[in-house]
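Omission of a single protein chain aside, the complex is shown with its protein chains in their original locations.
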Amino acid sequence: MASSSAQYNEPPSIFKTLFVAKAEKKLSFEDIGKAIGRDEVWVASAFYGQAKMTEEDIDKISVVLGLDTTSLRKEVGESWFPHRGLGPAVPTDPVIYRLYEGVLVYGEAIKAVIHEKFGDGIMSMIDCNITVDKKKAEKGDRVVLTFEGKYLAYSKW
Amino acid sequence: MASSSAQYNEPPSIFKTLFVAKAEKKLSFEDIGKAIGRDEVWVASAFYGQAKMTEEDIDKISVVLGLDTTSLRKEVGESWFPHRGLGPAVPTDPVIYRLYEGVLVYGEAIKAVIHEKFGDGIMSMIDCNITVDKKKAEKGDRVVLTFEGKYLAYSKW
Amino acid sequence: MASSSAQYNEPPSIFKTLFVAKAEKKLSFEDIGKAIGRDEVWVASAFYGQAKMTEEDIDKISVVLGLDTTSLRKEVGESWFPHRGLGPAVPTDPVIYRLYEGVLVYGEAIKAVIHEKFGDGIMSMIDCNITVDKKKAEKGDRVVLTFEGKYLAYSKW
Amino acid sequence: MASSSAQYNEPPSIFKTLFVAKAEKKLSFEDIGKAIGRDEVWVASAFYGQAKMTEEDIDKISVVLGLDTTSLRKEVGESWFPHRGLGPAVPTDPVIYRLYEGVLVYGEAIKAVIHEKFGDGIMSMIDCNITVDKKKAEKGDRVVLTFEGKYLAYSKW
Amino acid sequence: MASSSAQYNEPPSIFKTLFVAKAEKKLSFEDIGKAIGRDEVWVASAFYGQAKMTEEDIDKISVVLGLDTTSLRKEVGESWFPHRGLGPAVPTDPVIYRLYEGVLVYGEAIKAVIHEKFGDGIMSMIDCNITVDKKKAEKGDRVVLTFEGKYLAYSKW
Amino acid sequence: MASSSAQYNEPPSIFKTLFVAKAEKKLSFEDIGKAIGRDEVWVASAFYGQAKMTEEDIDKISVVLGLDTTSLRKEVGESWFPHRGLGPAVPTDPVIYRLYEGVLVYGEAIKAVIHEKFGDGIMSMIDCNITVDKKKAEKGDRVVLTFEGKYLAYSKW
Amino acid sequence: MASSSAQYNEPPSIFKTLFVAKAEKKLSFEDIGKAIGRDEVWVASAFYGQAKMTEEDIDKISVVLGLDTTSLRKEVGESWFPHRGLGPAVPTDPVIYRLYEGVLVYGEAIKAVIHEKFGDGIMSMIDCNITVDKKKAEKGDRVVLTFEGKYLAYSKW
Amino acid sequence: MASSSAQYNEPPSIFKTLFVAKAEKKLSFEDIGKAIGRDEVWVASAFYGQAKMTEEDIDKISVVLGLDTTSLRKEVGESWFPHRGLGPAVPTDPVIYRLYEGVLVYGEAIKAVIHEKFGDGIMSMIDCNITVDKKKAEKGDRVVLTFEGKYLAYSKW
Amino acid sequence: MASSSAQYNEPPSIFKTLFVAKAEKKLSFEDIGKAIGRDEVWVASAFYGQAKMTEEDIDKISVVLGLDTTSLRKEVGESWFPHRGLGPAVPTDPVIYRLYEGVLVYGEAIKAVIHEKFGDGIMSMIDCNITVDKKKAEKGDRVVLTFEGKYLAYSKW
Partner (left out) sequence: MASSSAQYNEPPSIFKTLFVAKAEKKLSFEDIGKAIGRDEVWVASAFYGQAKMTEEDIDKISVVLGLDTTSLRKEVGESWFPHRGLGPAVPTDPVIYRLYEGVLVYGEAIKAVIHEKFGDGIMSMIDCNITVDKKKAEKGDRVVLTFEGKYLAYSKW
């Protein structure tokens, strides 16, 4: 690791307050998402400091969690921007590793199909919505994880 | 990298033949998938040596590509099992990197939502189906990438 | 290492309390396991923050260790989920390194035999029970380490 | 990776001949093991260049596979010793990765229980027998992977 | 590095032919760029297998370099897509390292100014044009390297 | 990472004060740059401890931010020199990663064109000015990131 | 580095007390070793948390250093086991690096000679005594570093 | 790994000839060492391209192995110098890993004792003789590995 | 990074006091070097905890900086030995990176010339004096960095 970055990259400690308040209120991300009109995955990513809340998001979340909006606004308000990217380069937590394994094992296949269906470009991970759903099945429930991202074609110049 | 592995991990060279035949026949993975009754992402992963074809898959693919089934059966038939995992630990190709970035940025959020919806377990990447679809949208087409994997709960003993 | 993860991945400090109480009571993991009806390896993994205790586990452990159940429940109760994965990518402690060496040296052989016995799939490390036993032998005691995990076949789609 | 090692670490190409002969004879490692009086995991590890066959092993295997014993003896006979350790530091193949995950997630717990049951020492991975068994179960077959290794106490001097 | 990728990631050998023909014709990338109506940096990136040429690009380049268009079309034509990303993770060539150093030293500052000027988003490296110009100056010529990429805002959902 | 460096490489904590004061005054780097006669990117790099402010810079910034010049002068004045280089070797934040991707994908092409236009030398990242501009475009605003660095020829001796 | 390990791997802070007491008493490891009947290298390794002291060792060391035996017993007594392995994967301290260089440069030769002299096995680093001696020589003193470890043969099964 | 080094670092292929001739003559390194008046570890290190043979060494070895001295002299004679350093940064072969583990676990202790016995300096790995001996013992033979290197004091200037 | 090393490798905090006192006295390393009769580079390396001061050095430095000699003697006196090696494996600070680049680009050439001029040996970095001088030149001042180290020949045994 290159030096000197901790000071700037650590997410503000206010995020811990959010987790504590959520646990005390016994709210799920789905509950909060419904209350503020956003998807639960987006809400979770915001709690992990990986998404930027608007002033409005902050106000609504403050209400839901019973927090004072001032300190939230001060620490992660308008002038704060997330430093995205969490955890080690190769994840160790098995839940997250499985996603990584999906990239290792199926990345080339996904790339090939994207190119055949769309051309020489990528699926944006910036303009991308991510959802997690439960699908009932006889042999056991299934997780449905969907990335819906804008197709971006490579420019030529 | 630890030593001595190249000899065992390199996918059989027969796979190159598949790509060449596919290019000459101007077939997409979707075409092949339809012809053999499998999804295009699975077909692509098989071409990249990341899935095990049944004898039946091999025969059907041989017909579609106009290849002799014998050498395919010999090299990647019954007794061959894939060594899965392609490319560098942190992908460099931008299409694949975006998937990796999805893990880095949203991995914790996805993990949190899976736990809240299902409990202490994971989404299997073994019993998992992956599809890529195109969604038309006014502001530009969107890629819909879906992982549907079985939920597995941690055992206690 | 990617940035910003310490805040979320560190196991709650309550786990230290468990170790201290265990040492003061001079209890082994086997003692605790018997008292709460679980295997000692599972108990140890829970103390290291690598397994999720049920509310019932928490209550029983509190009794055995003479701890107040409230703070345990609060910190690692229902809404807490483990971030699994401990220590460096290549272990340095000789006890743990030997396990890693087992993977390096015998991983391919184990994989080959699993495929021959079961087919194209894996041994689950999620639905997996692990035990450590002592086997008396003339030339010196032997450690018997057993992983018993569910076989999962690769899906085709 | 440090330089200059490929020339010395690559396993002799004769091993490929073993795999080819085994595939043609449609023999499993279990078949070969039974024929030569060794466990299938040990046989597989020898095929991967991870164990040293005695002259007698070589002769028996030559018979089973219908190979000339001379070239086997010449290349991996008395004066040849394995360079053990296969594949990348963090395995990418999902079967092998699961074993590695076992080390990451349960390594500390296994270490703790070994110490409590045996004292300050390790389970040898040199004087260690490894077996893979199938256990039938209603909810699906289970893999039973056992390491039985000698306990070695740390010396004091 | 993860295993098994060389076969798929190596750029087709036809690219070497391009470099040889260019050297023999004593053409600069600027010459070729002007002849085919593209910027020299784009042309160079295509020669390094980092951009996808259209059929028309291929035909024009074939004419300029005096090459047969058939083999170019066959190897890197319609069905070929670049695997982008060249060289080691930390570049060693001093020219390229300086660019990397620009990211290390000024990356945070550039990020901060992009956020202040545009909001919570990124400069696309997909829809991005890159040019290199020479600026005469008394104290010595200066290189003007410009990235002009589309601003993409993070989606909320 | 090699040992023992944190003590010397961490930027002085005074830099945090600068960020706090800037946020409270609701000033952008552009505002501060204009007030002290420097470009906003340079100002931002100074706030991140990546550039050395002159005594005059320090005094002007103190005025703009309403800070006492003494402590700034004491901590990052004449005798302080930046330890440049921020964050991990491969950036994880998507904004910064895109710049890194530019090096991975276009580094060789940029190098080739610099050599053709200038000869055997480099673009200096020391005597280099960096600017970020907004370019309005119909299909969406574009970021214009410019590096203007002195060309340095390799010495021969 | 994988996550979450600091809490469990850091040696107890009591070890610092040992170093301080040793420095104040102006005792060498040789002095302490003689006083407690152990070799100086073993004593030093115990001070670095790399060896497990018996209760008797603890009592004797407490006497020699004039420390209270209670806190030593409590922190690193019966129920404590060392997490062995100190410092970075490639040592940076020149004294330690030279040992590492010995492995890099002479490791293969040592391995070859061990195999020729003993067979297919290893020198144990668990049942191993290590000493450092001074040998006077005209051209300058020489360090004599000796590892005496039990030979362990690979098991066959 | 940095680029472009294979061409210069690979040991000349003549070394393979040495190993083959040695195997055919059924000579141990000890045999060769005795015949040419050098220690077996040094001989082995020369065979691995890790030591520079004098012209006289080359001639004697040619005689012992029945090789033509000309090609040996041509390839690794006067003007050839070894590129030392074999294998991966963290060894995977268990024999060599144990030596590495010795550095990880006992490196700090050895360093401390060297300093106490000699002062602020190192044990040279350049002016260093290495031997491997067998020591008979009731509980099993022991390997005695000795490094005898010159002590070098840090200069002051 | 291997575990558990921070406690032992961090340089004593007294070194920070030295830097603070030096800054307050507005002394350069050259000033201090002249006052105590040592070269400025050596003095700087001592301040960074990379060289061992004699008792006399400590006393002189205490006088020059107006510090109490007792605490310096206590923390980094007779019984303290440096843990050398600062910063990341690949330096990020541009000043230090340029030195590293010198090793990457010219290391092989320097090695070749040392061998031709001296034989099979090395330039010691232990018995080595390092100086930095300024050389005036019309086109701009030049830094003259000199390493003068003892030549050490490889031993044969």
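We just call them A, B, C, D, E, F, G, H and I in the order they show up, numbering each chain from 1.
Just so it is clear, a contact is a pair of C-beta atoms (placed from the backbone, for glycine too) under 8 Å apart; a residue touches a chain by one contact, two chains touch by 3 or more.
Here the structure is a predicted model, which is why all the values come from computation and not from measurement.
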Taking the full complex into account, find the residue in H:38, H:60 or H:84 that is in contact with the omitted chain.
H:84
Considering the whole complex rather than only what is displayed, give the residues of chain E touching the chain that is not shown.
1, 5, 9-11, 13, 15-16, 22-23, 26, 48-49, 83, 85-94, 97
When the complex is taken as a whole, what residues of chain H touch the one chain not shown?
1-9, 79, 83-86, 89, 125-126
Those residues of chain I which, in the complete complex, touch the missing chain:
28-30, 40-42, 44-45, 47-48, 50, 84-87, 89-91, 93-96, 98-118, 122-125, 128, 130, 132, 134-135, 137, 139-152
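Basically, only the chains that are shown with their structure count from here on.
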Report the inter-centroid distance (CA atoms only) between chain B and chain G in whole Å.
48
Can you give the whole-Å distance between the Cα centres of chain E and chain G?
53
Mind pulling the residue numbers of chain G that touch at least two other chains?
1-3, 5-6, 8-9, 41-42, 48, 83-94, 104, 108, 111-112, 115, 122, 124-126, 128, 130, 152
